[in-house]
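All protein chains of the complex are present and in place, except for one that has been dropped.
The first chain written gets the first letter, and so on, giving A and B; residue counts start at 1 in each chain.
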Amino acid sequence: MSGGPEDRLAALGLALPEVPTPAAAYQPWARSGDLVLTAGQLPVVDGALPCTGRLGAELQTAQGAQQARTAALNVLAVAAAAAGGLDRVRVVKLTVFVASAEGFHEQHLVANGASELIGEVLGTAGVHARSAVGVASLPLGAPVEVEAVLEVSSG
Amino acid sequence: MSGGPEDRLAALGLALPEVPTPAAAYQPWARSGDLVLTAGQLPVVDGALPCTGRLGAELQTAQGAQQARTAALNVLAVAAAAAGGLDRVRVVKLTVFVASAEGFHEQHLVANGASELIGEVLGTAGVHARSAVGVASLPLGAPVEVEAVLEVSSG
Partner (left out) sequence: MSGGPEDRLAALGLALPEVPTPAAAYQPWARSGDLVLTAGQLPVVDGALPCTGRLGAELQTAQGAQQARTAALNVLAVAAAAAGGLDRVRVVKLTVFVASAEGFHEQHLVANGASELIGEVLGTAGVHARSAVGVASLPLGAPVEVEAVLEVSSG
């Protein structure tokens, strides 16, 4: 890939959103040494959820993957703010919580929406470990929540 | 805020409990460098759960927030033991698992019970990132489980 992560975002027709305001009494990220732990990010766009519901009930896998991609864009916004630019950050781990109805077992395919965006934008700095699990429900009825462990350049 | 975290705990009418005995084959915390990872803490008081059940079914949001506050007090007990005193610890991240019936979407408000206690007691050392998710069920029927990533002073 040529150019930096911001160039690749633009080539995807995307731009970093504002860092979402936490829905409650906490901060979007916290740092310890070179590690940054993000708050769980919902797929909010301009402060609202484009859709709500559970996978396997109100939403299909492809829709869930799109929502995971949106949540991952918010993770990138947090990462850029925490690190002082996307070129100063690695994604080490993602945990993707997927609101799931009984019998839905494609959490890994939903989570790919997040993993693939991170890879497209960060390249080798986006190569991460991941867990994907199906939860009963999420804040505000969100279909997915994505949190990340990041490594930032100390220079 | 004046005084140290123990003073603030006392002003809240609280005292650190004993570190809860793990319910199974593990330890209350483990350290790597300056990071301490706690085990998930249930809202046990004197070794028992004051209430059980799911949010959105047997329990209401305000009750859940109180239980999250209790679990966070146990997190502080673990933190004090791990760090050698509450004045030697920062809370970097909380993950709050909330036992949730279908259709309950106020996990973030439940989790505020934990976040607010941490802030009241630790002040700026309690400014943390957070994830809150709604799970199907928790050990022993607990309504909430809270785990933390801590940074301890190496001095």
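Heads up, the rule we're going with is that contacts are C-beta pairs under 8 Å (C-beta built on N, C-alpha and C of every residue); 3 or more make two chains touch, one makes a residue touch a chain.
Owing to the predicted nature of the structure, the values given are computational and were not obtained by experimental measurement.
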**Request:** Looking beyond the chains shown, say which of A:14, A:51 or A:92 touches the absent one.
**Result:** A:92
**Message:** Just to verify: which one of B:122, B:135 or B:152 makes contact with the chain not shown?
**Reply:** B:135
**Prompt:** Hey, which chain B residues sit against the chain that's not shown?
**Reply:** 22-33, 35, 37-40, 95, 97, 99, 135-141, 145, 147
**Touch residues of chain A, complete complex, unshown partner** = 33-35, 56, 90, 92-94, 100-109, 111-112, 115-116, 119, 127-136, 149, 151
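FYI, only the chains that are shown with their structure count from here on.
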**Message:** Using mean CA coordinates as chain centres, what's the gap between chain A and chain B in Å?
**Reply:** 25
